[in-house]
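Moving on to chain A:
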Amino acid sequence: MAINSTVSSDGAELTISVEGRFDFSAHQDFRRSYESLDTPPRIYRVDMRETTYLDSSALGMLLLLRDHAGGDTSAVKIVNCNPDVKKILTISNFEQLFTVQ
Partner candidate 1 sequence: MADCPALKILIADDTQADRMILESIVKQEGHTVVIADDGLDAVQKFSQEQPDIVLLDALMPNLDGFGAARQIRALAGENLVPIIFLTSLTDTESLVQCLDAGGDDFLQKPYNRVILQAKIKAFNRMREMHATMLVQRDQIVKHNNQLIQEQTIAKQVFDKVAHSGCLDASNVKHYVSPRAVFNGDVLVAALRPSGNMMVLLGDFTGHGLPAAIGGMPLASTFYGMVHKGFALTDILGEINAKLKTILPTGVFCCATFLEFNFRERTMTAWNGGLPDSFIYRQKSKTVEAITSRHLPLGVVPNSQLKVDCQHFELAVGDRCYLWSDGIHEARNKSGDMFGEKGLRAVFHQQPPPEQIFDEIMHAVTNFIGDGEVDDDLSLVEISMAAPDQVESQTMPRFPSPTPGLMEWSLDFEVKPSTFRYFDPLPLLLSVITEVPGLRSHSGSLYTILAELYSNALEHGVLNLDSALKQSSEGFAEYYNLRAQRLRNARRGYIRFHLSHDSREEGGRLLIRVVDSGDGFNHQLWIEDQRQGRGYSGRGIPLIRNMCESLHYRGKGNEVEVVYRWANELLKAG
Partner candidate 2 sequence: MNDQQHIDPATLDMLEEVLEDGFIGLLETFIDDSRVKIVSLKSGLADANADVVRRSAHSLKGSSSNLGANPMAELCQRVEQQAREENLEGLDDIVEQIEAEYQHVETIMKEKMEKS
């Protein structure tokens, strides 16, 4: 598990990449990746290209991020999901809350 985050040069977009298993052990790092920013970005991208597995506490962490980003008015995109990760997001119907690409 490793969490990396990068902010676009204009500061408008934060990309959080999750490597390996996305579960409770990522809790601290995941939160820090968006809470430590001085200026809040407009768009949040969670990049799952290197994510192998997602559990329900990871879904919970995504909800926390959504709340942080403004709840119903937030712009949180979940991108590059592999089929397993995508399936879990689909079962939970998280497409209703996030833009899943």
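As a selection rule, all candidates are chains of the complex that A comes from, given by their letters.
The working rule: a residue touches a chain if its C-beta (ideal position, glycine included) is under 8 Å from a C-beta of that chain, and two chains touch if they have at least 3 such contacts; residues count from 1.
What you see is a predicted model, and the numbers here were worked out from it, not measured in a lab.
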Touching candidate for chain A, same complex, options 1 or 2: 1
Where on chain A does candidate 1 make contact in their complex? 24, 56-57, 59-61, 63-64, 67, 90-94, 96-97
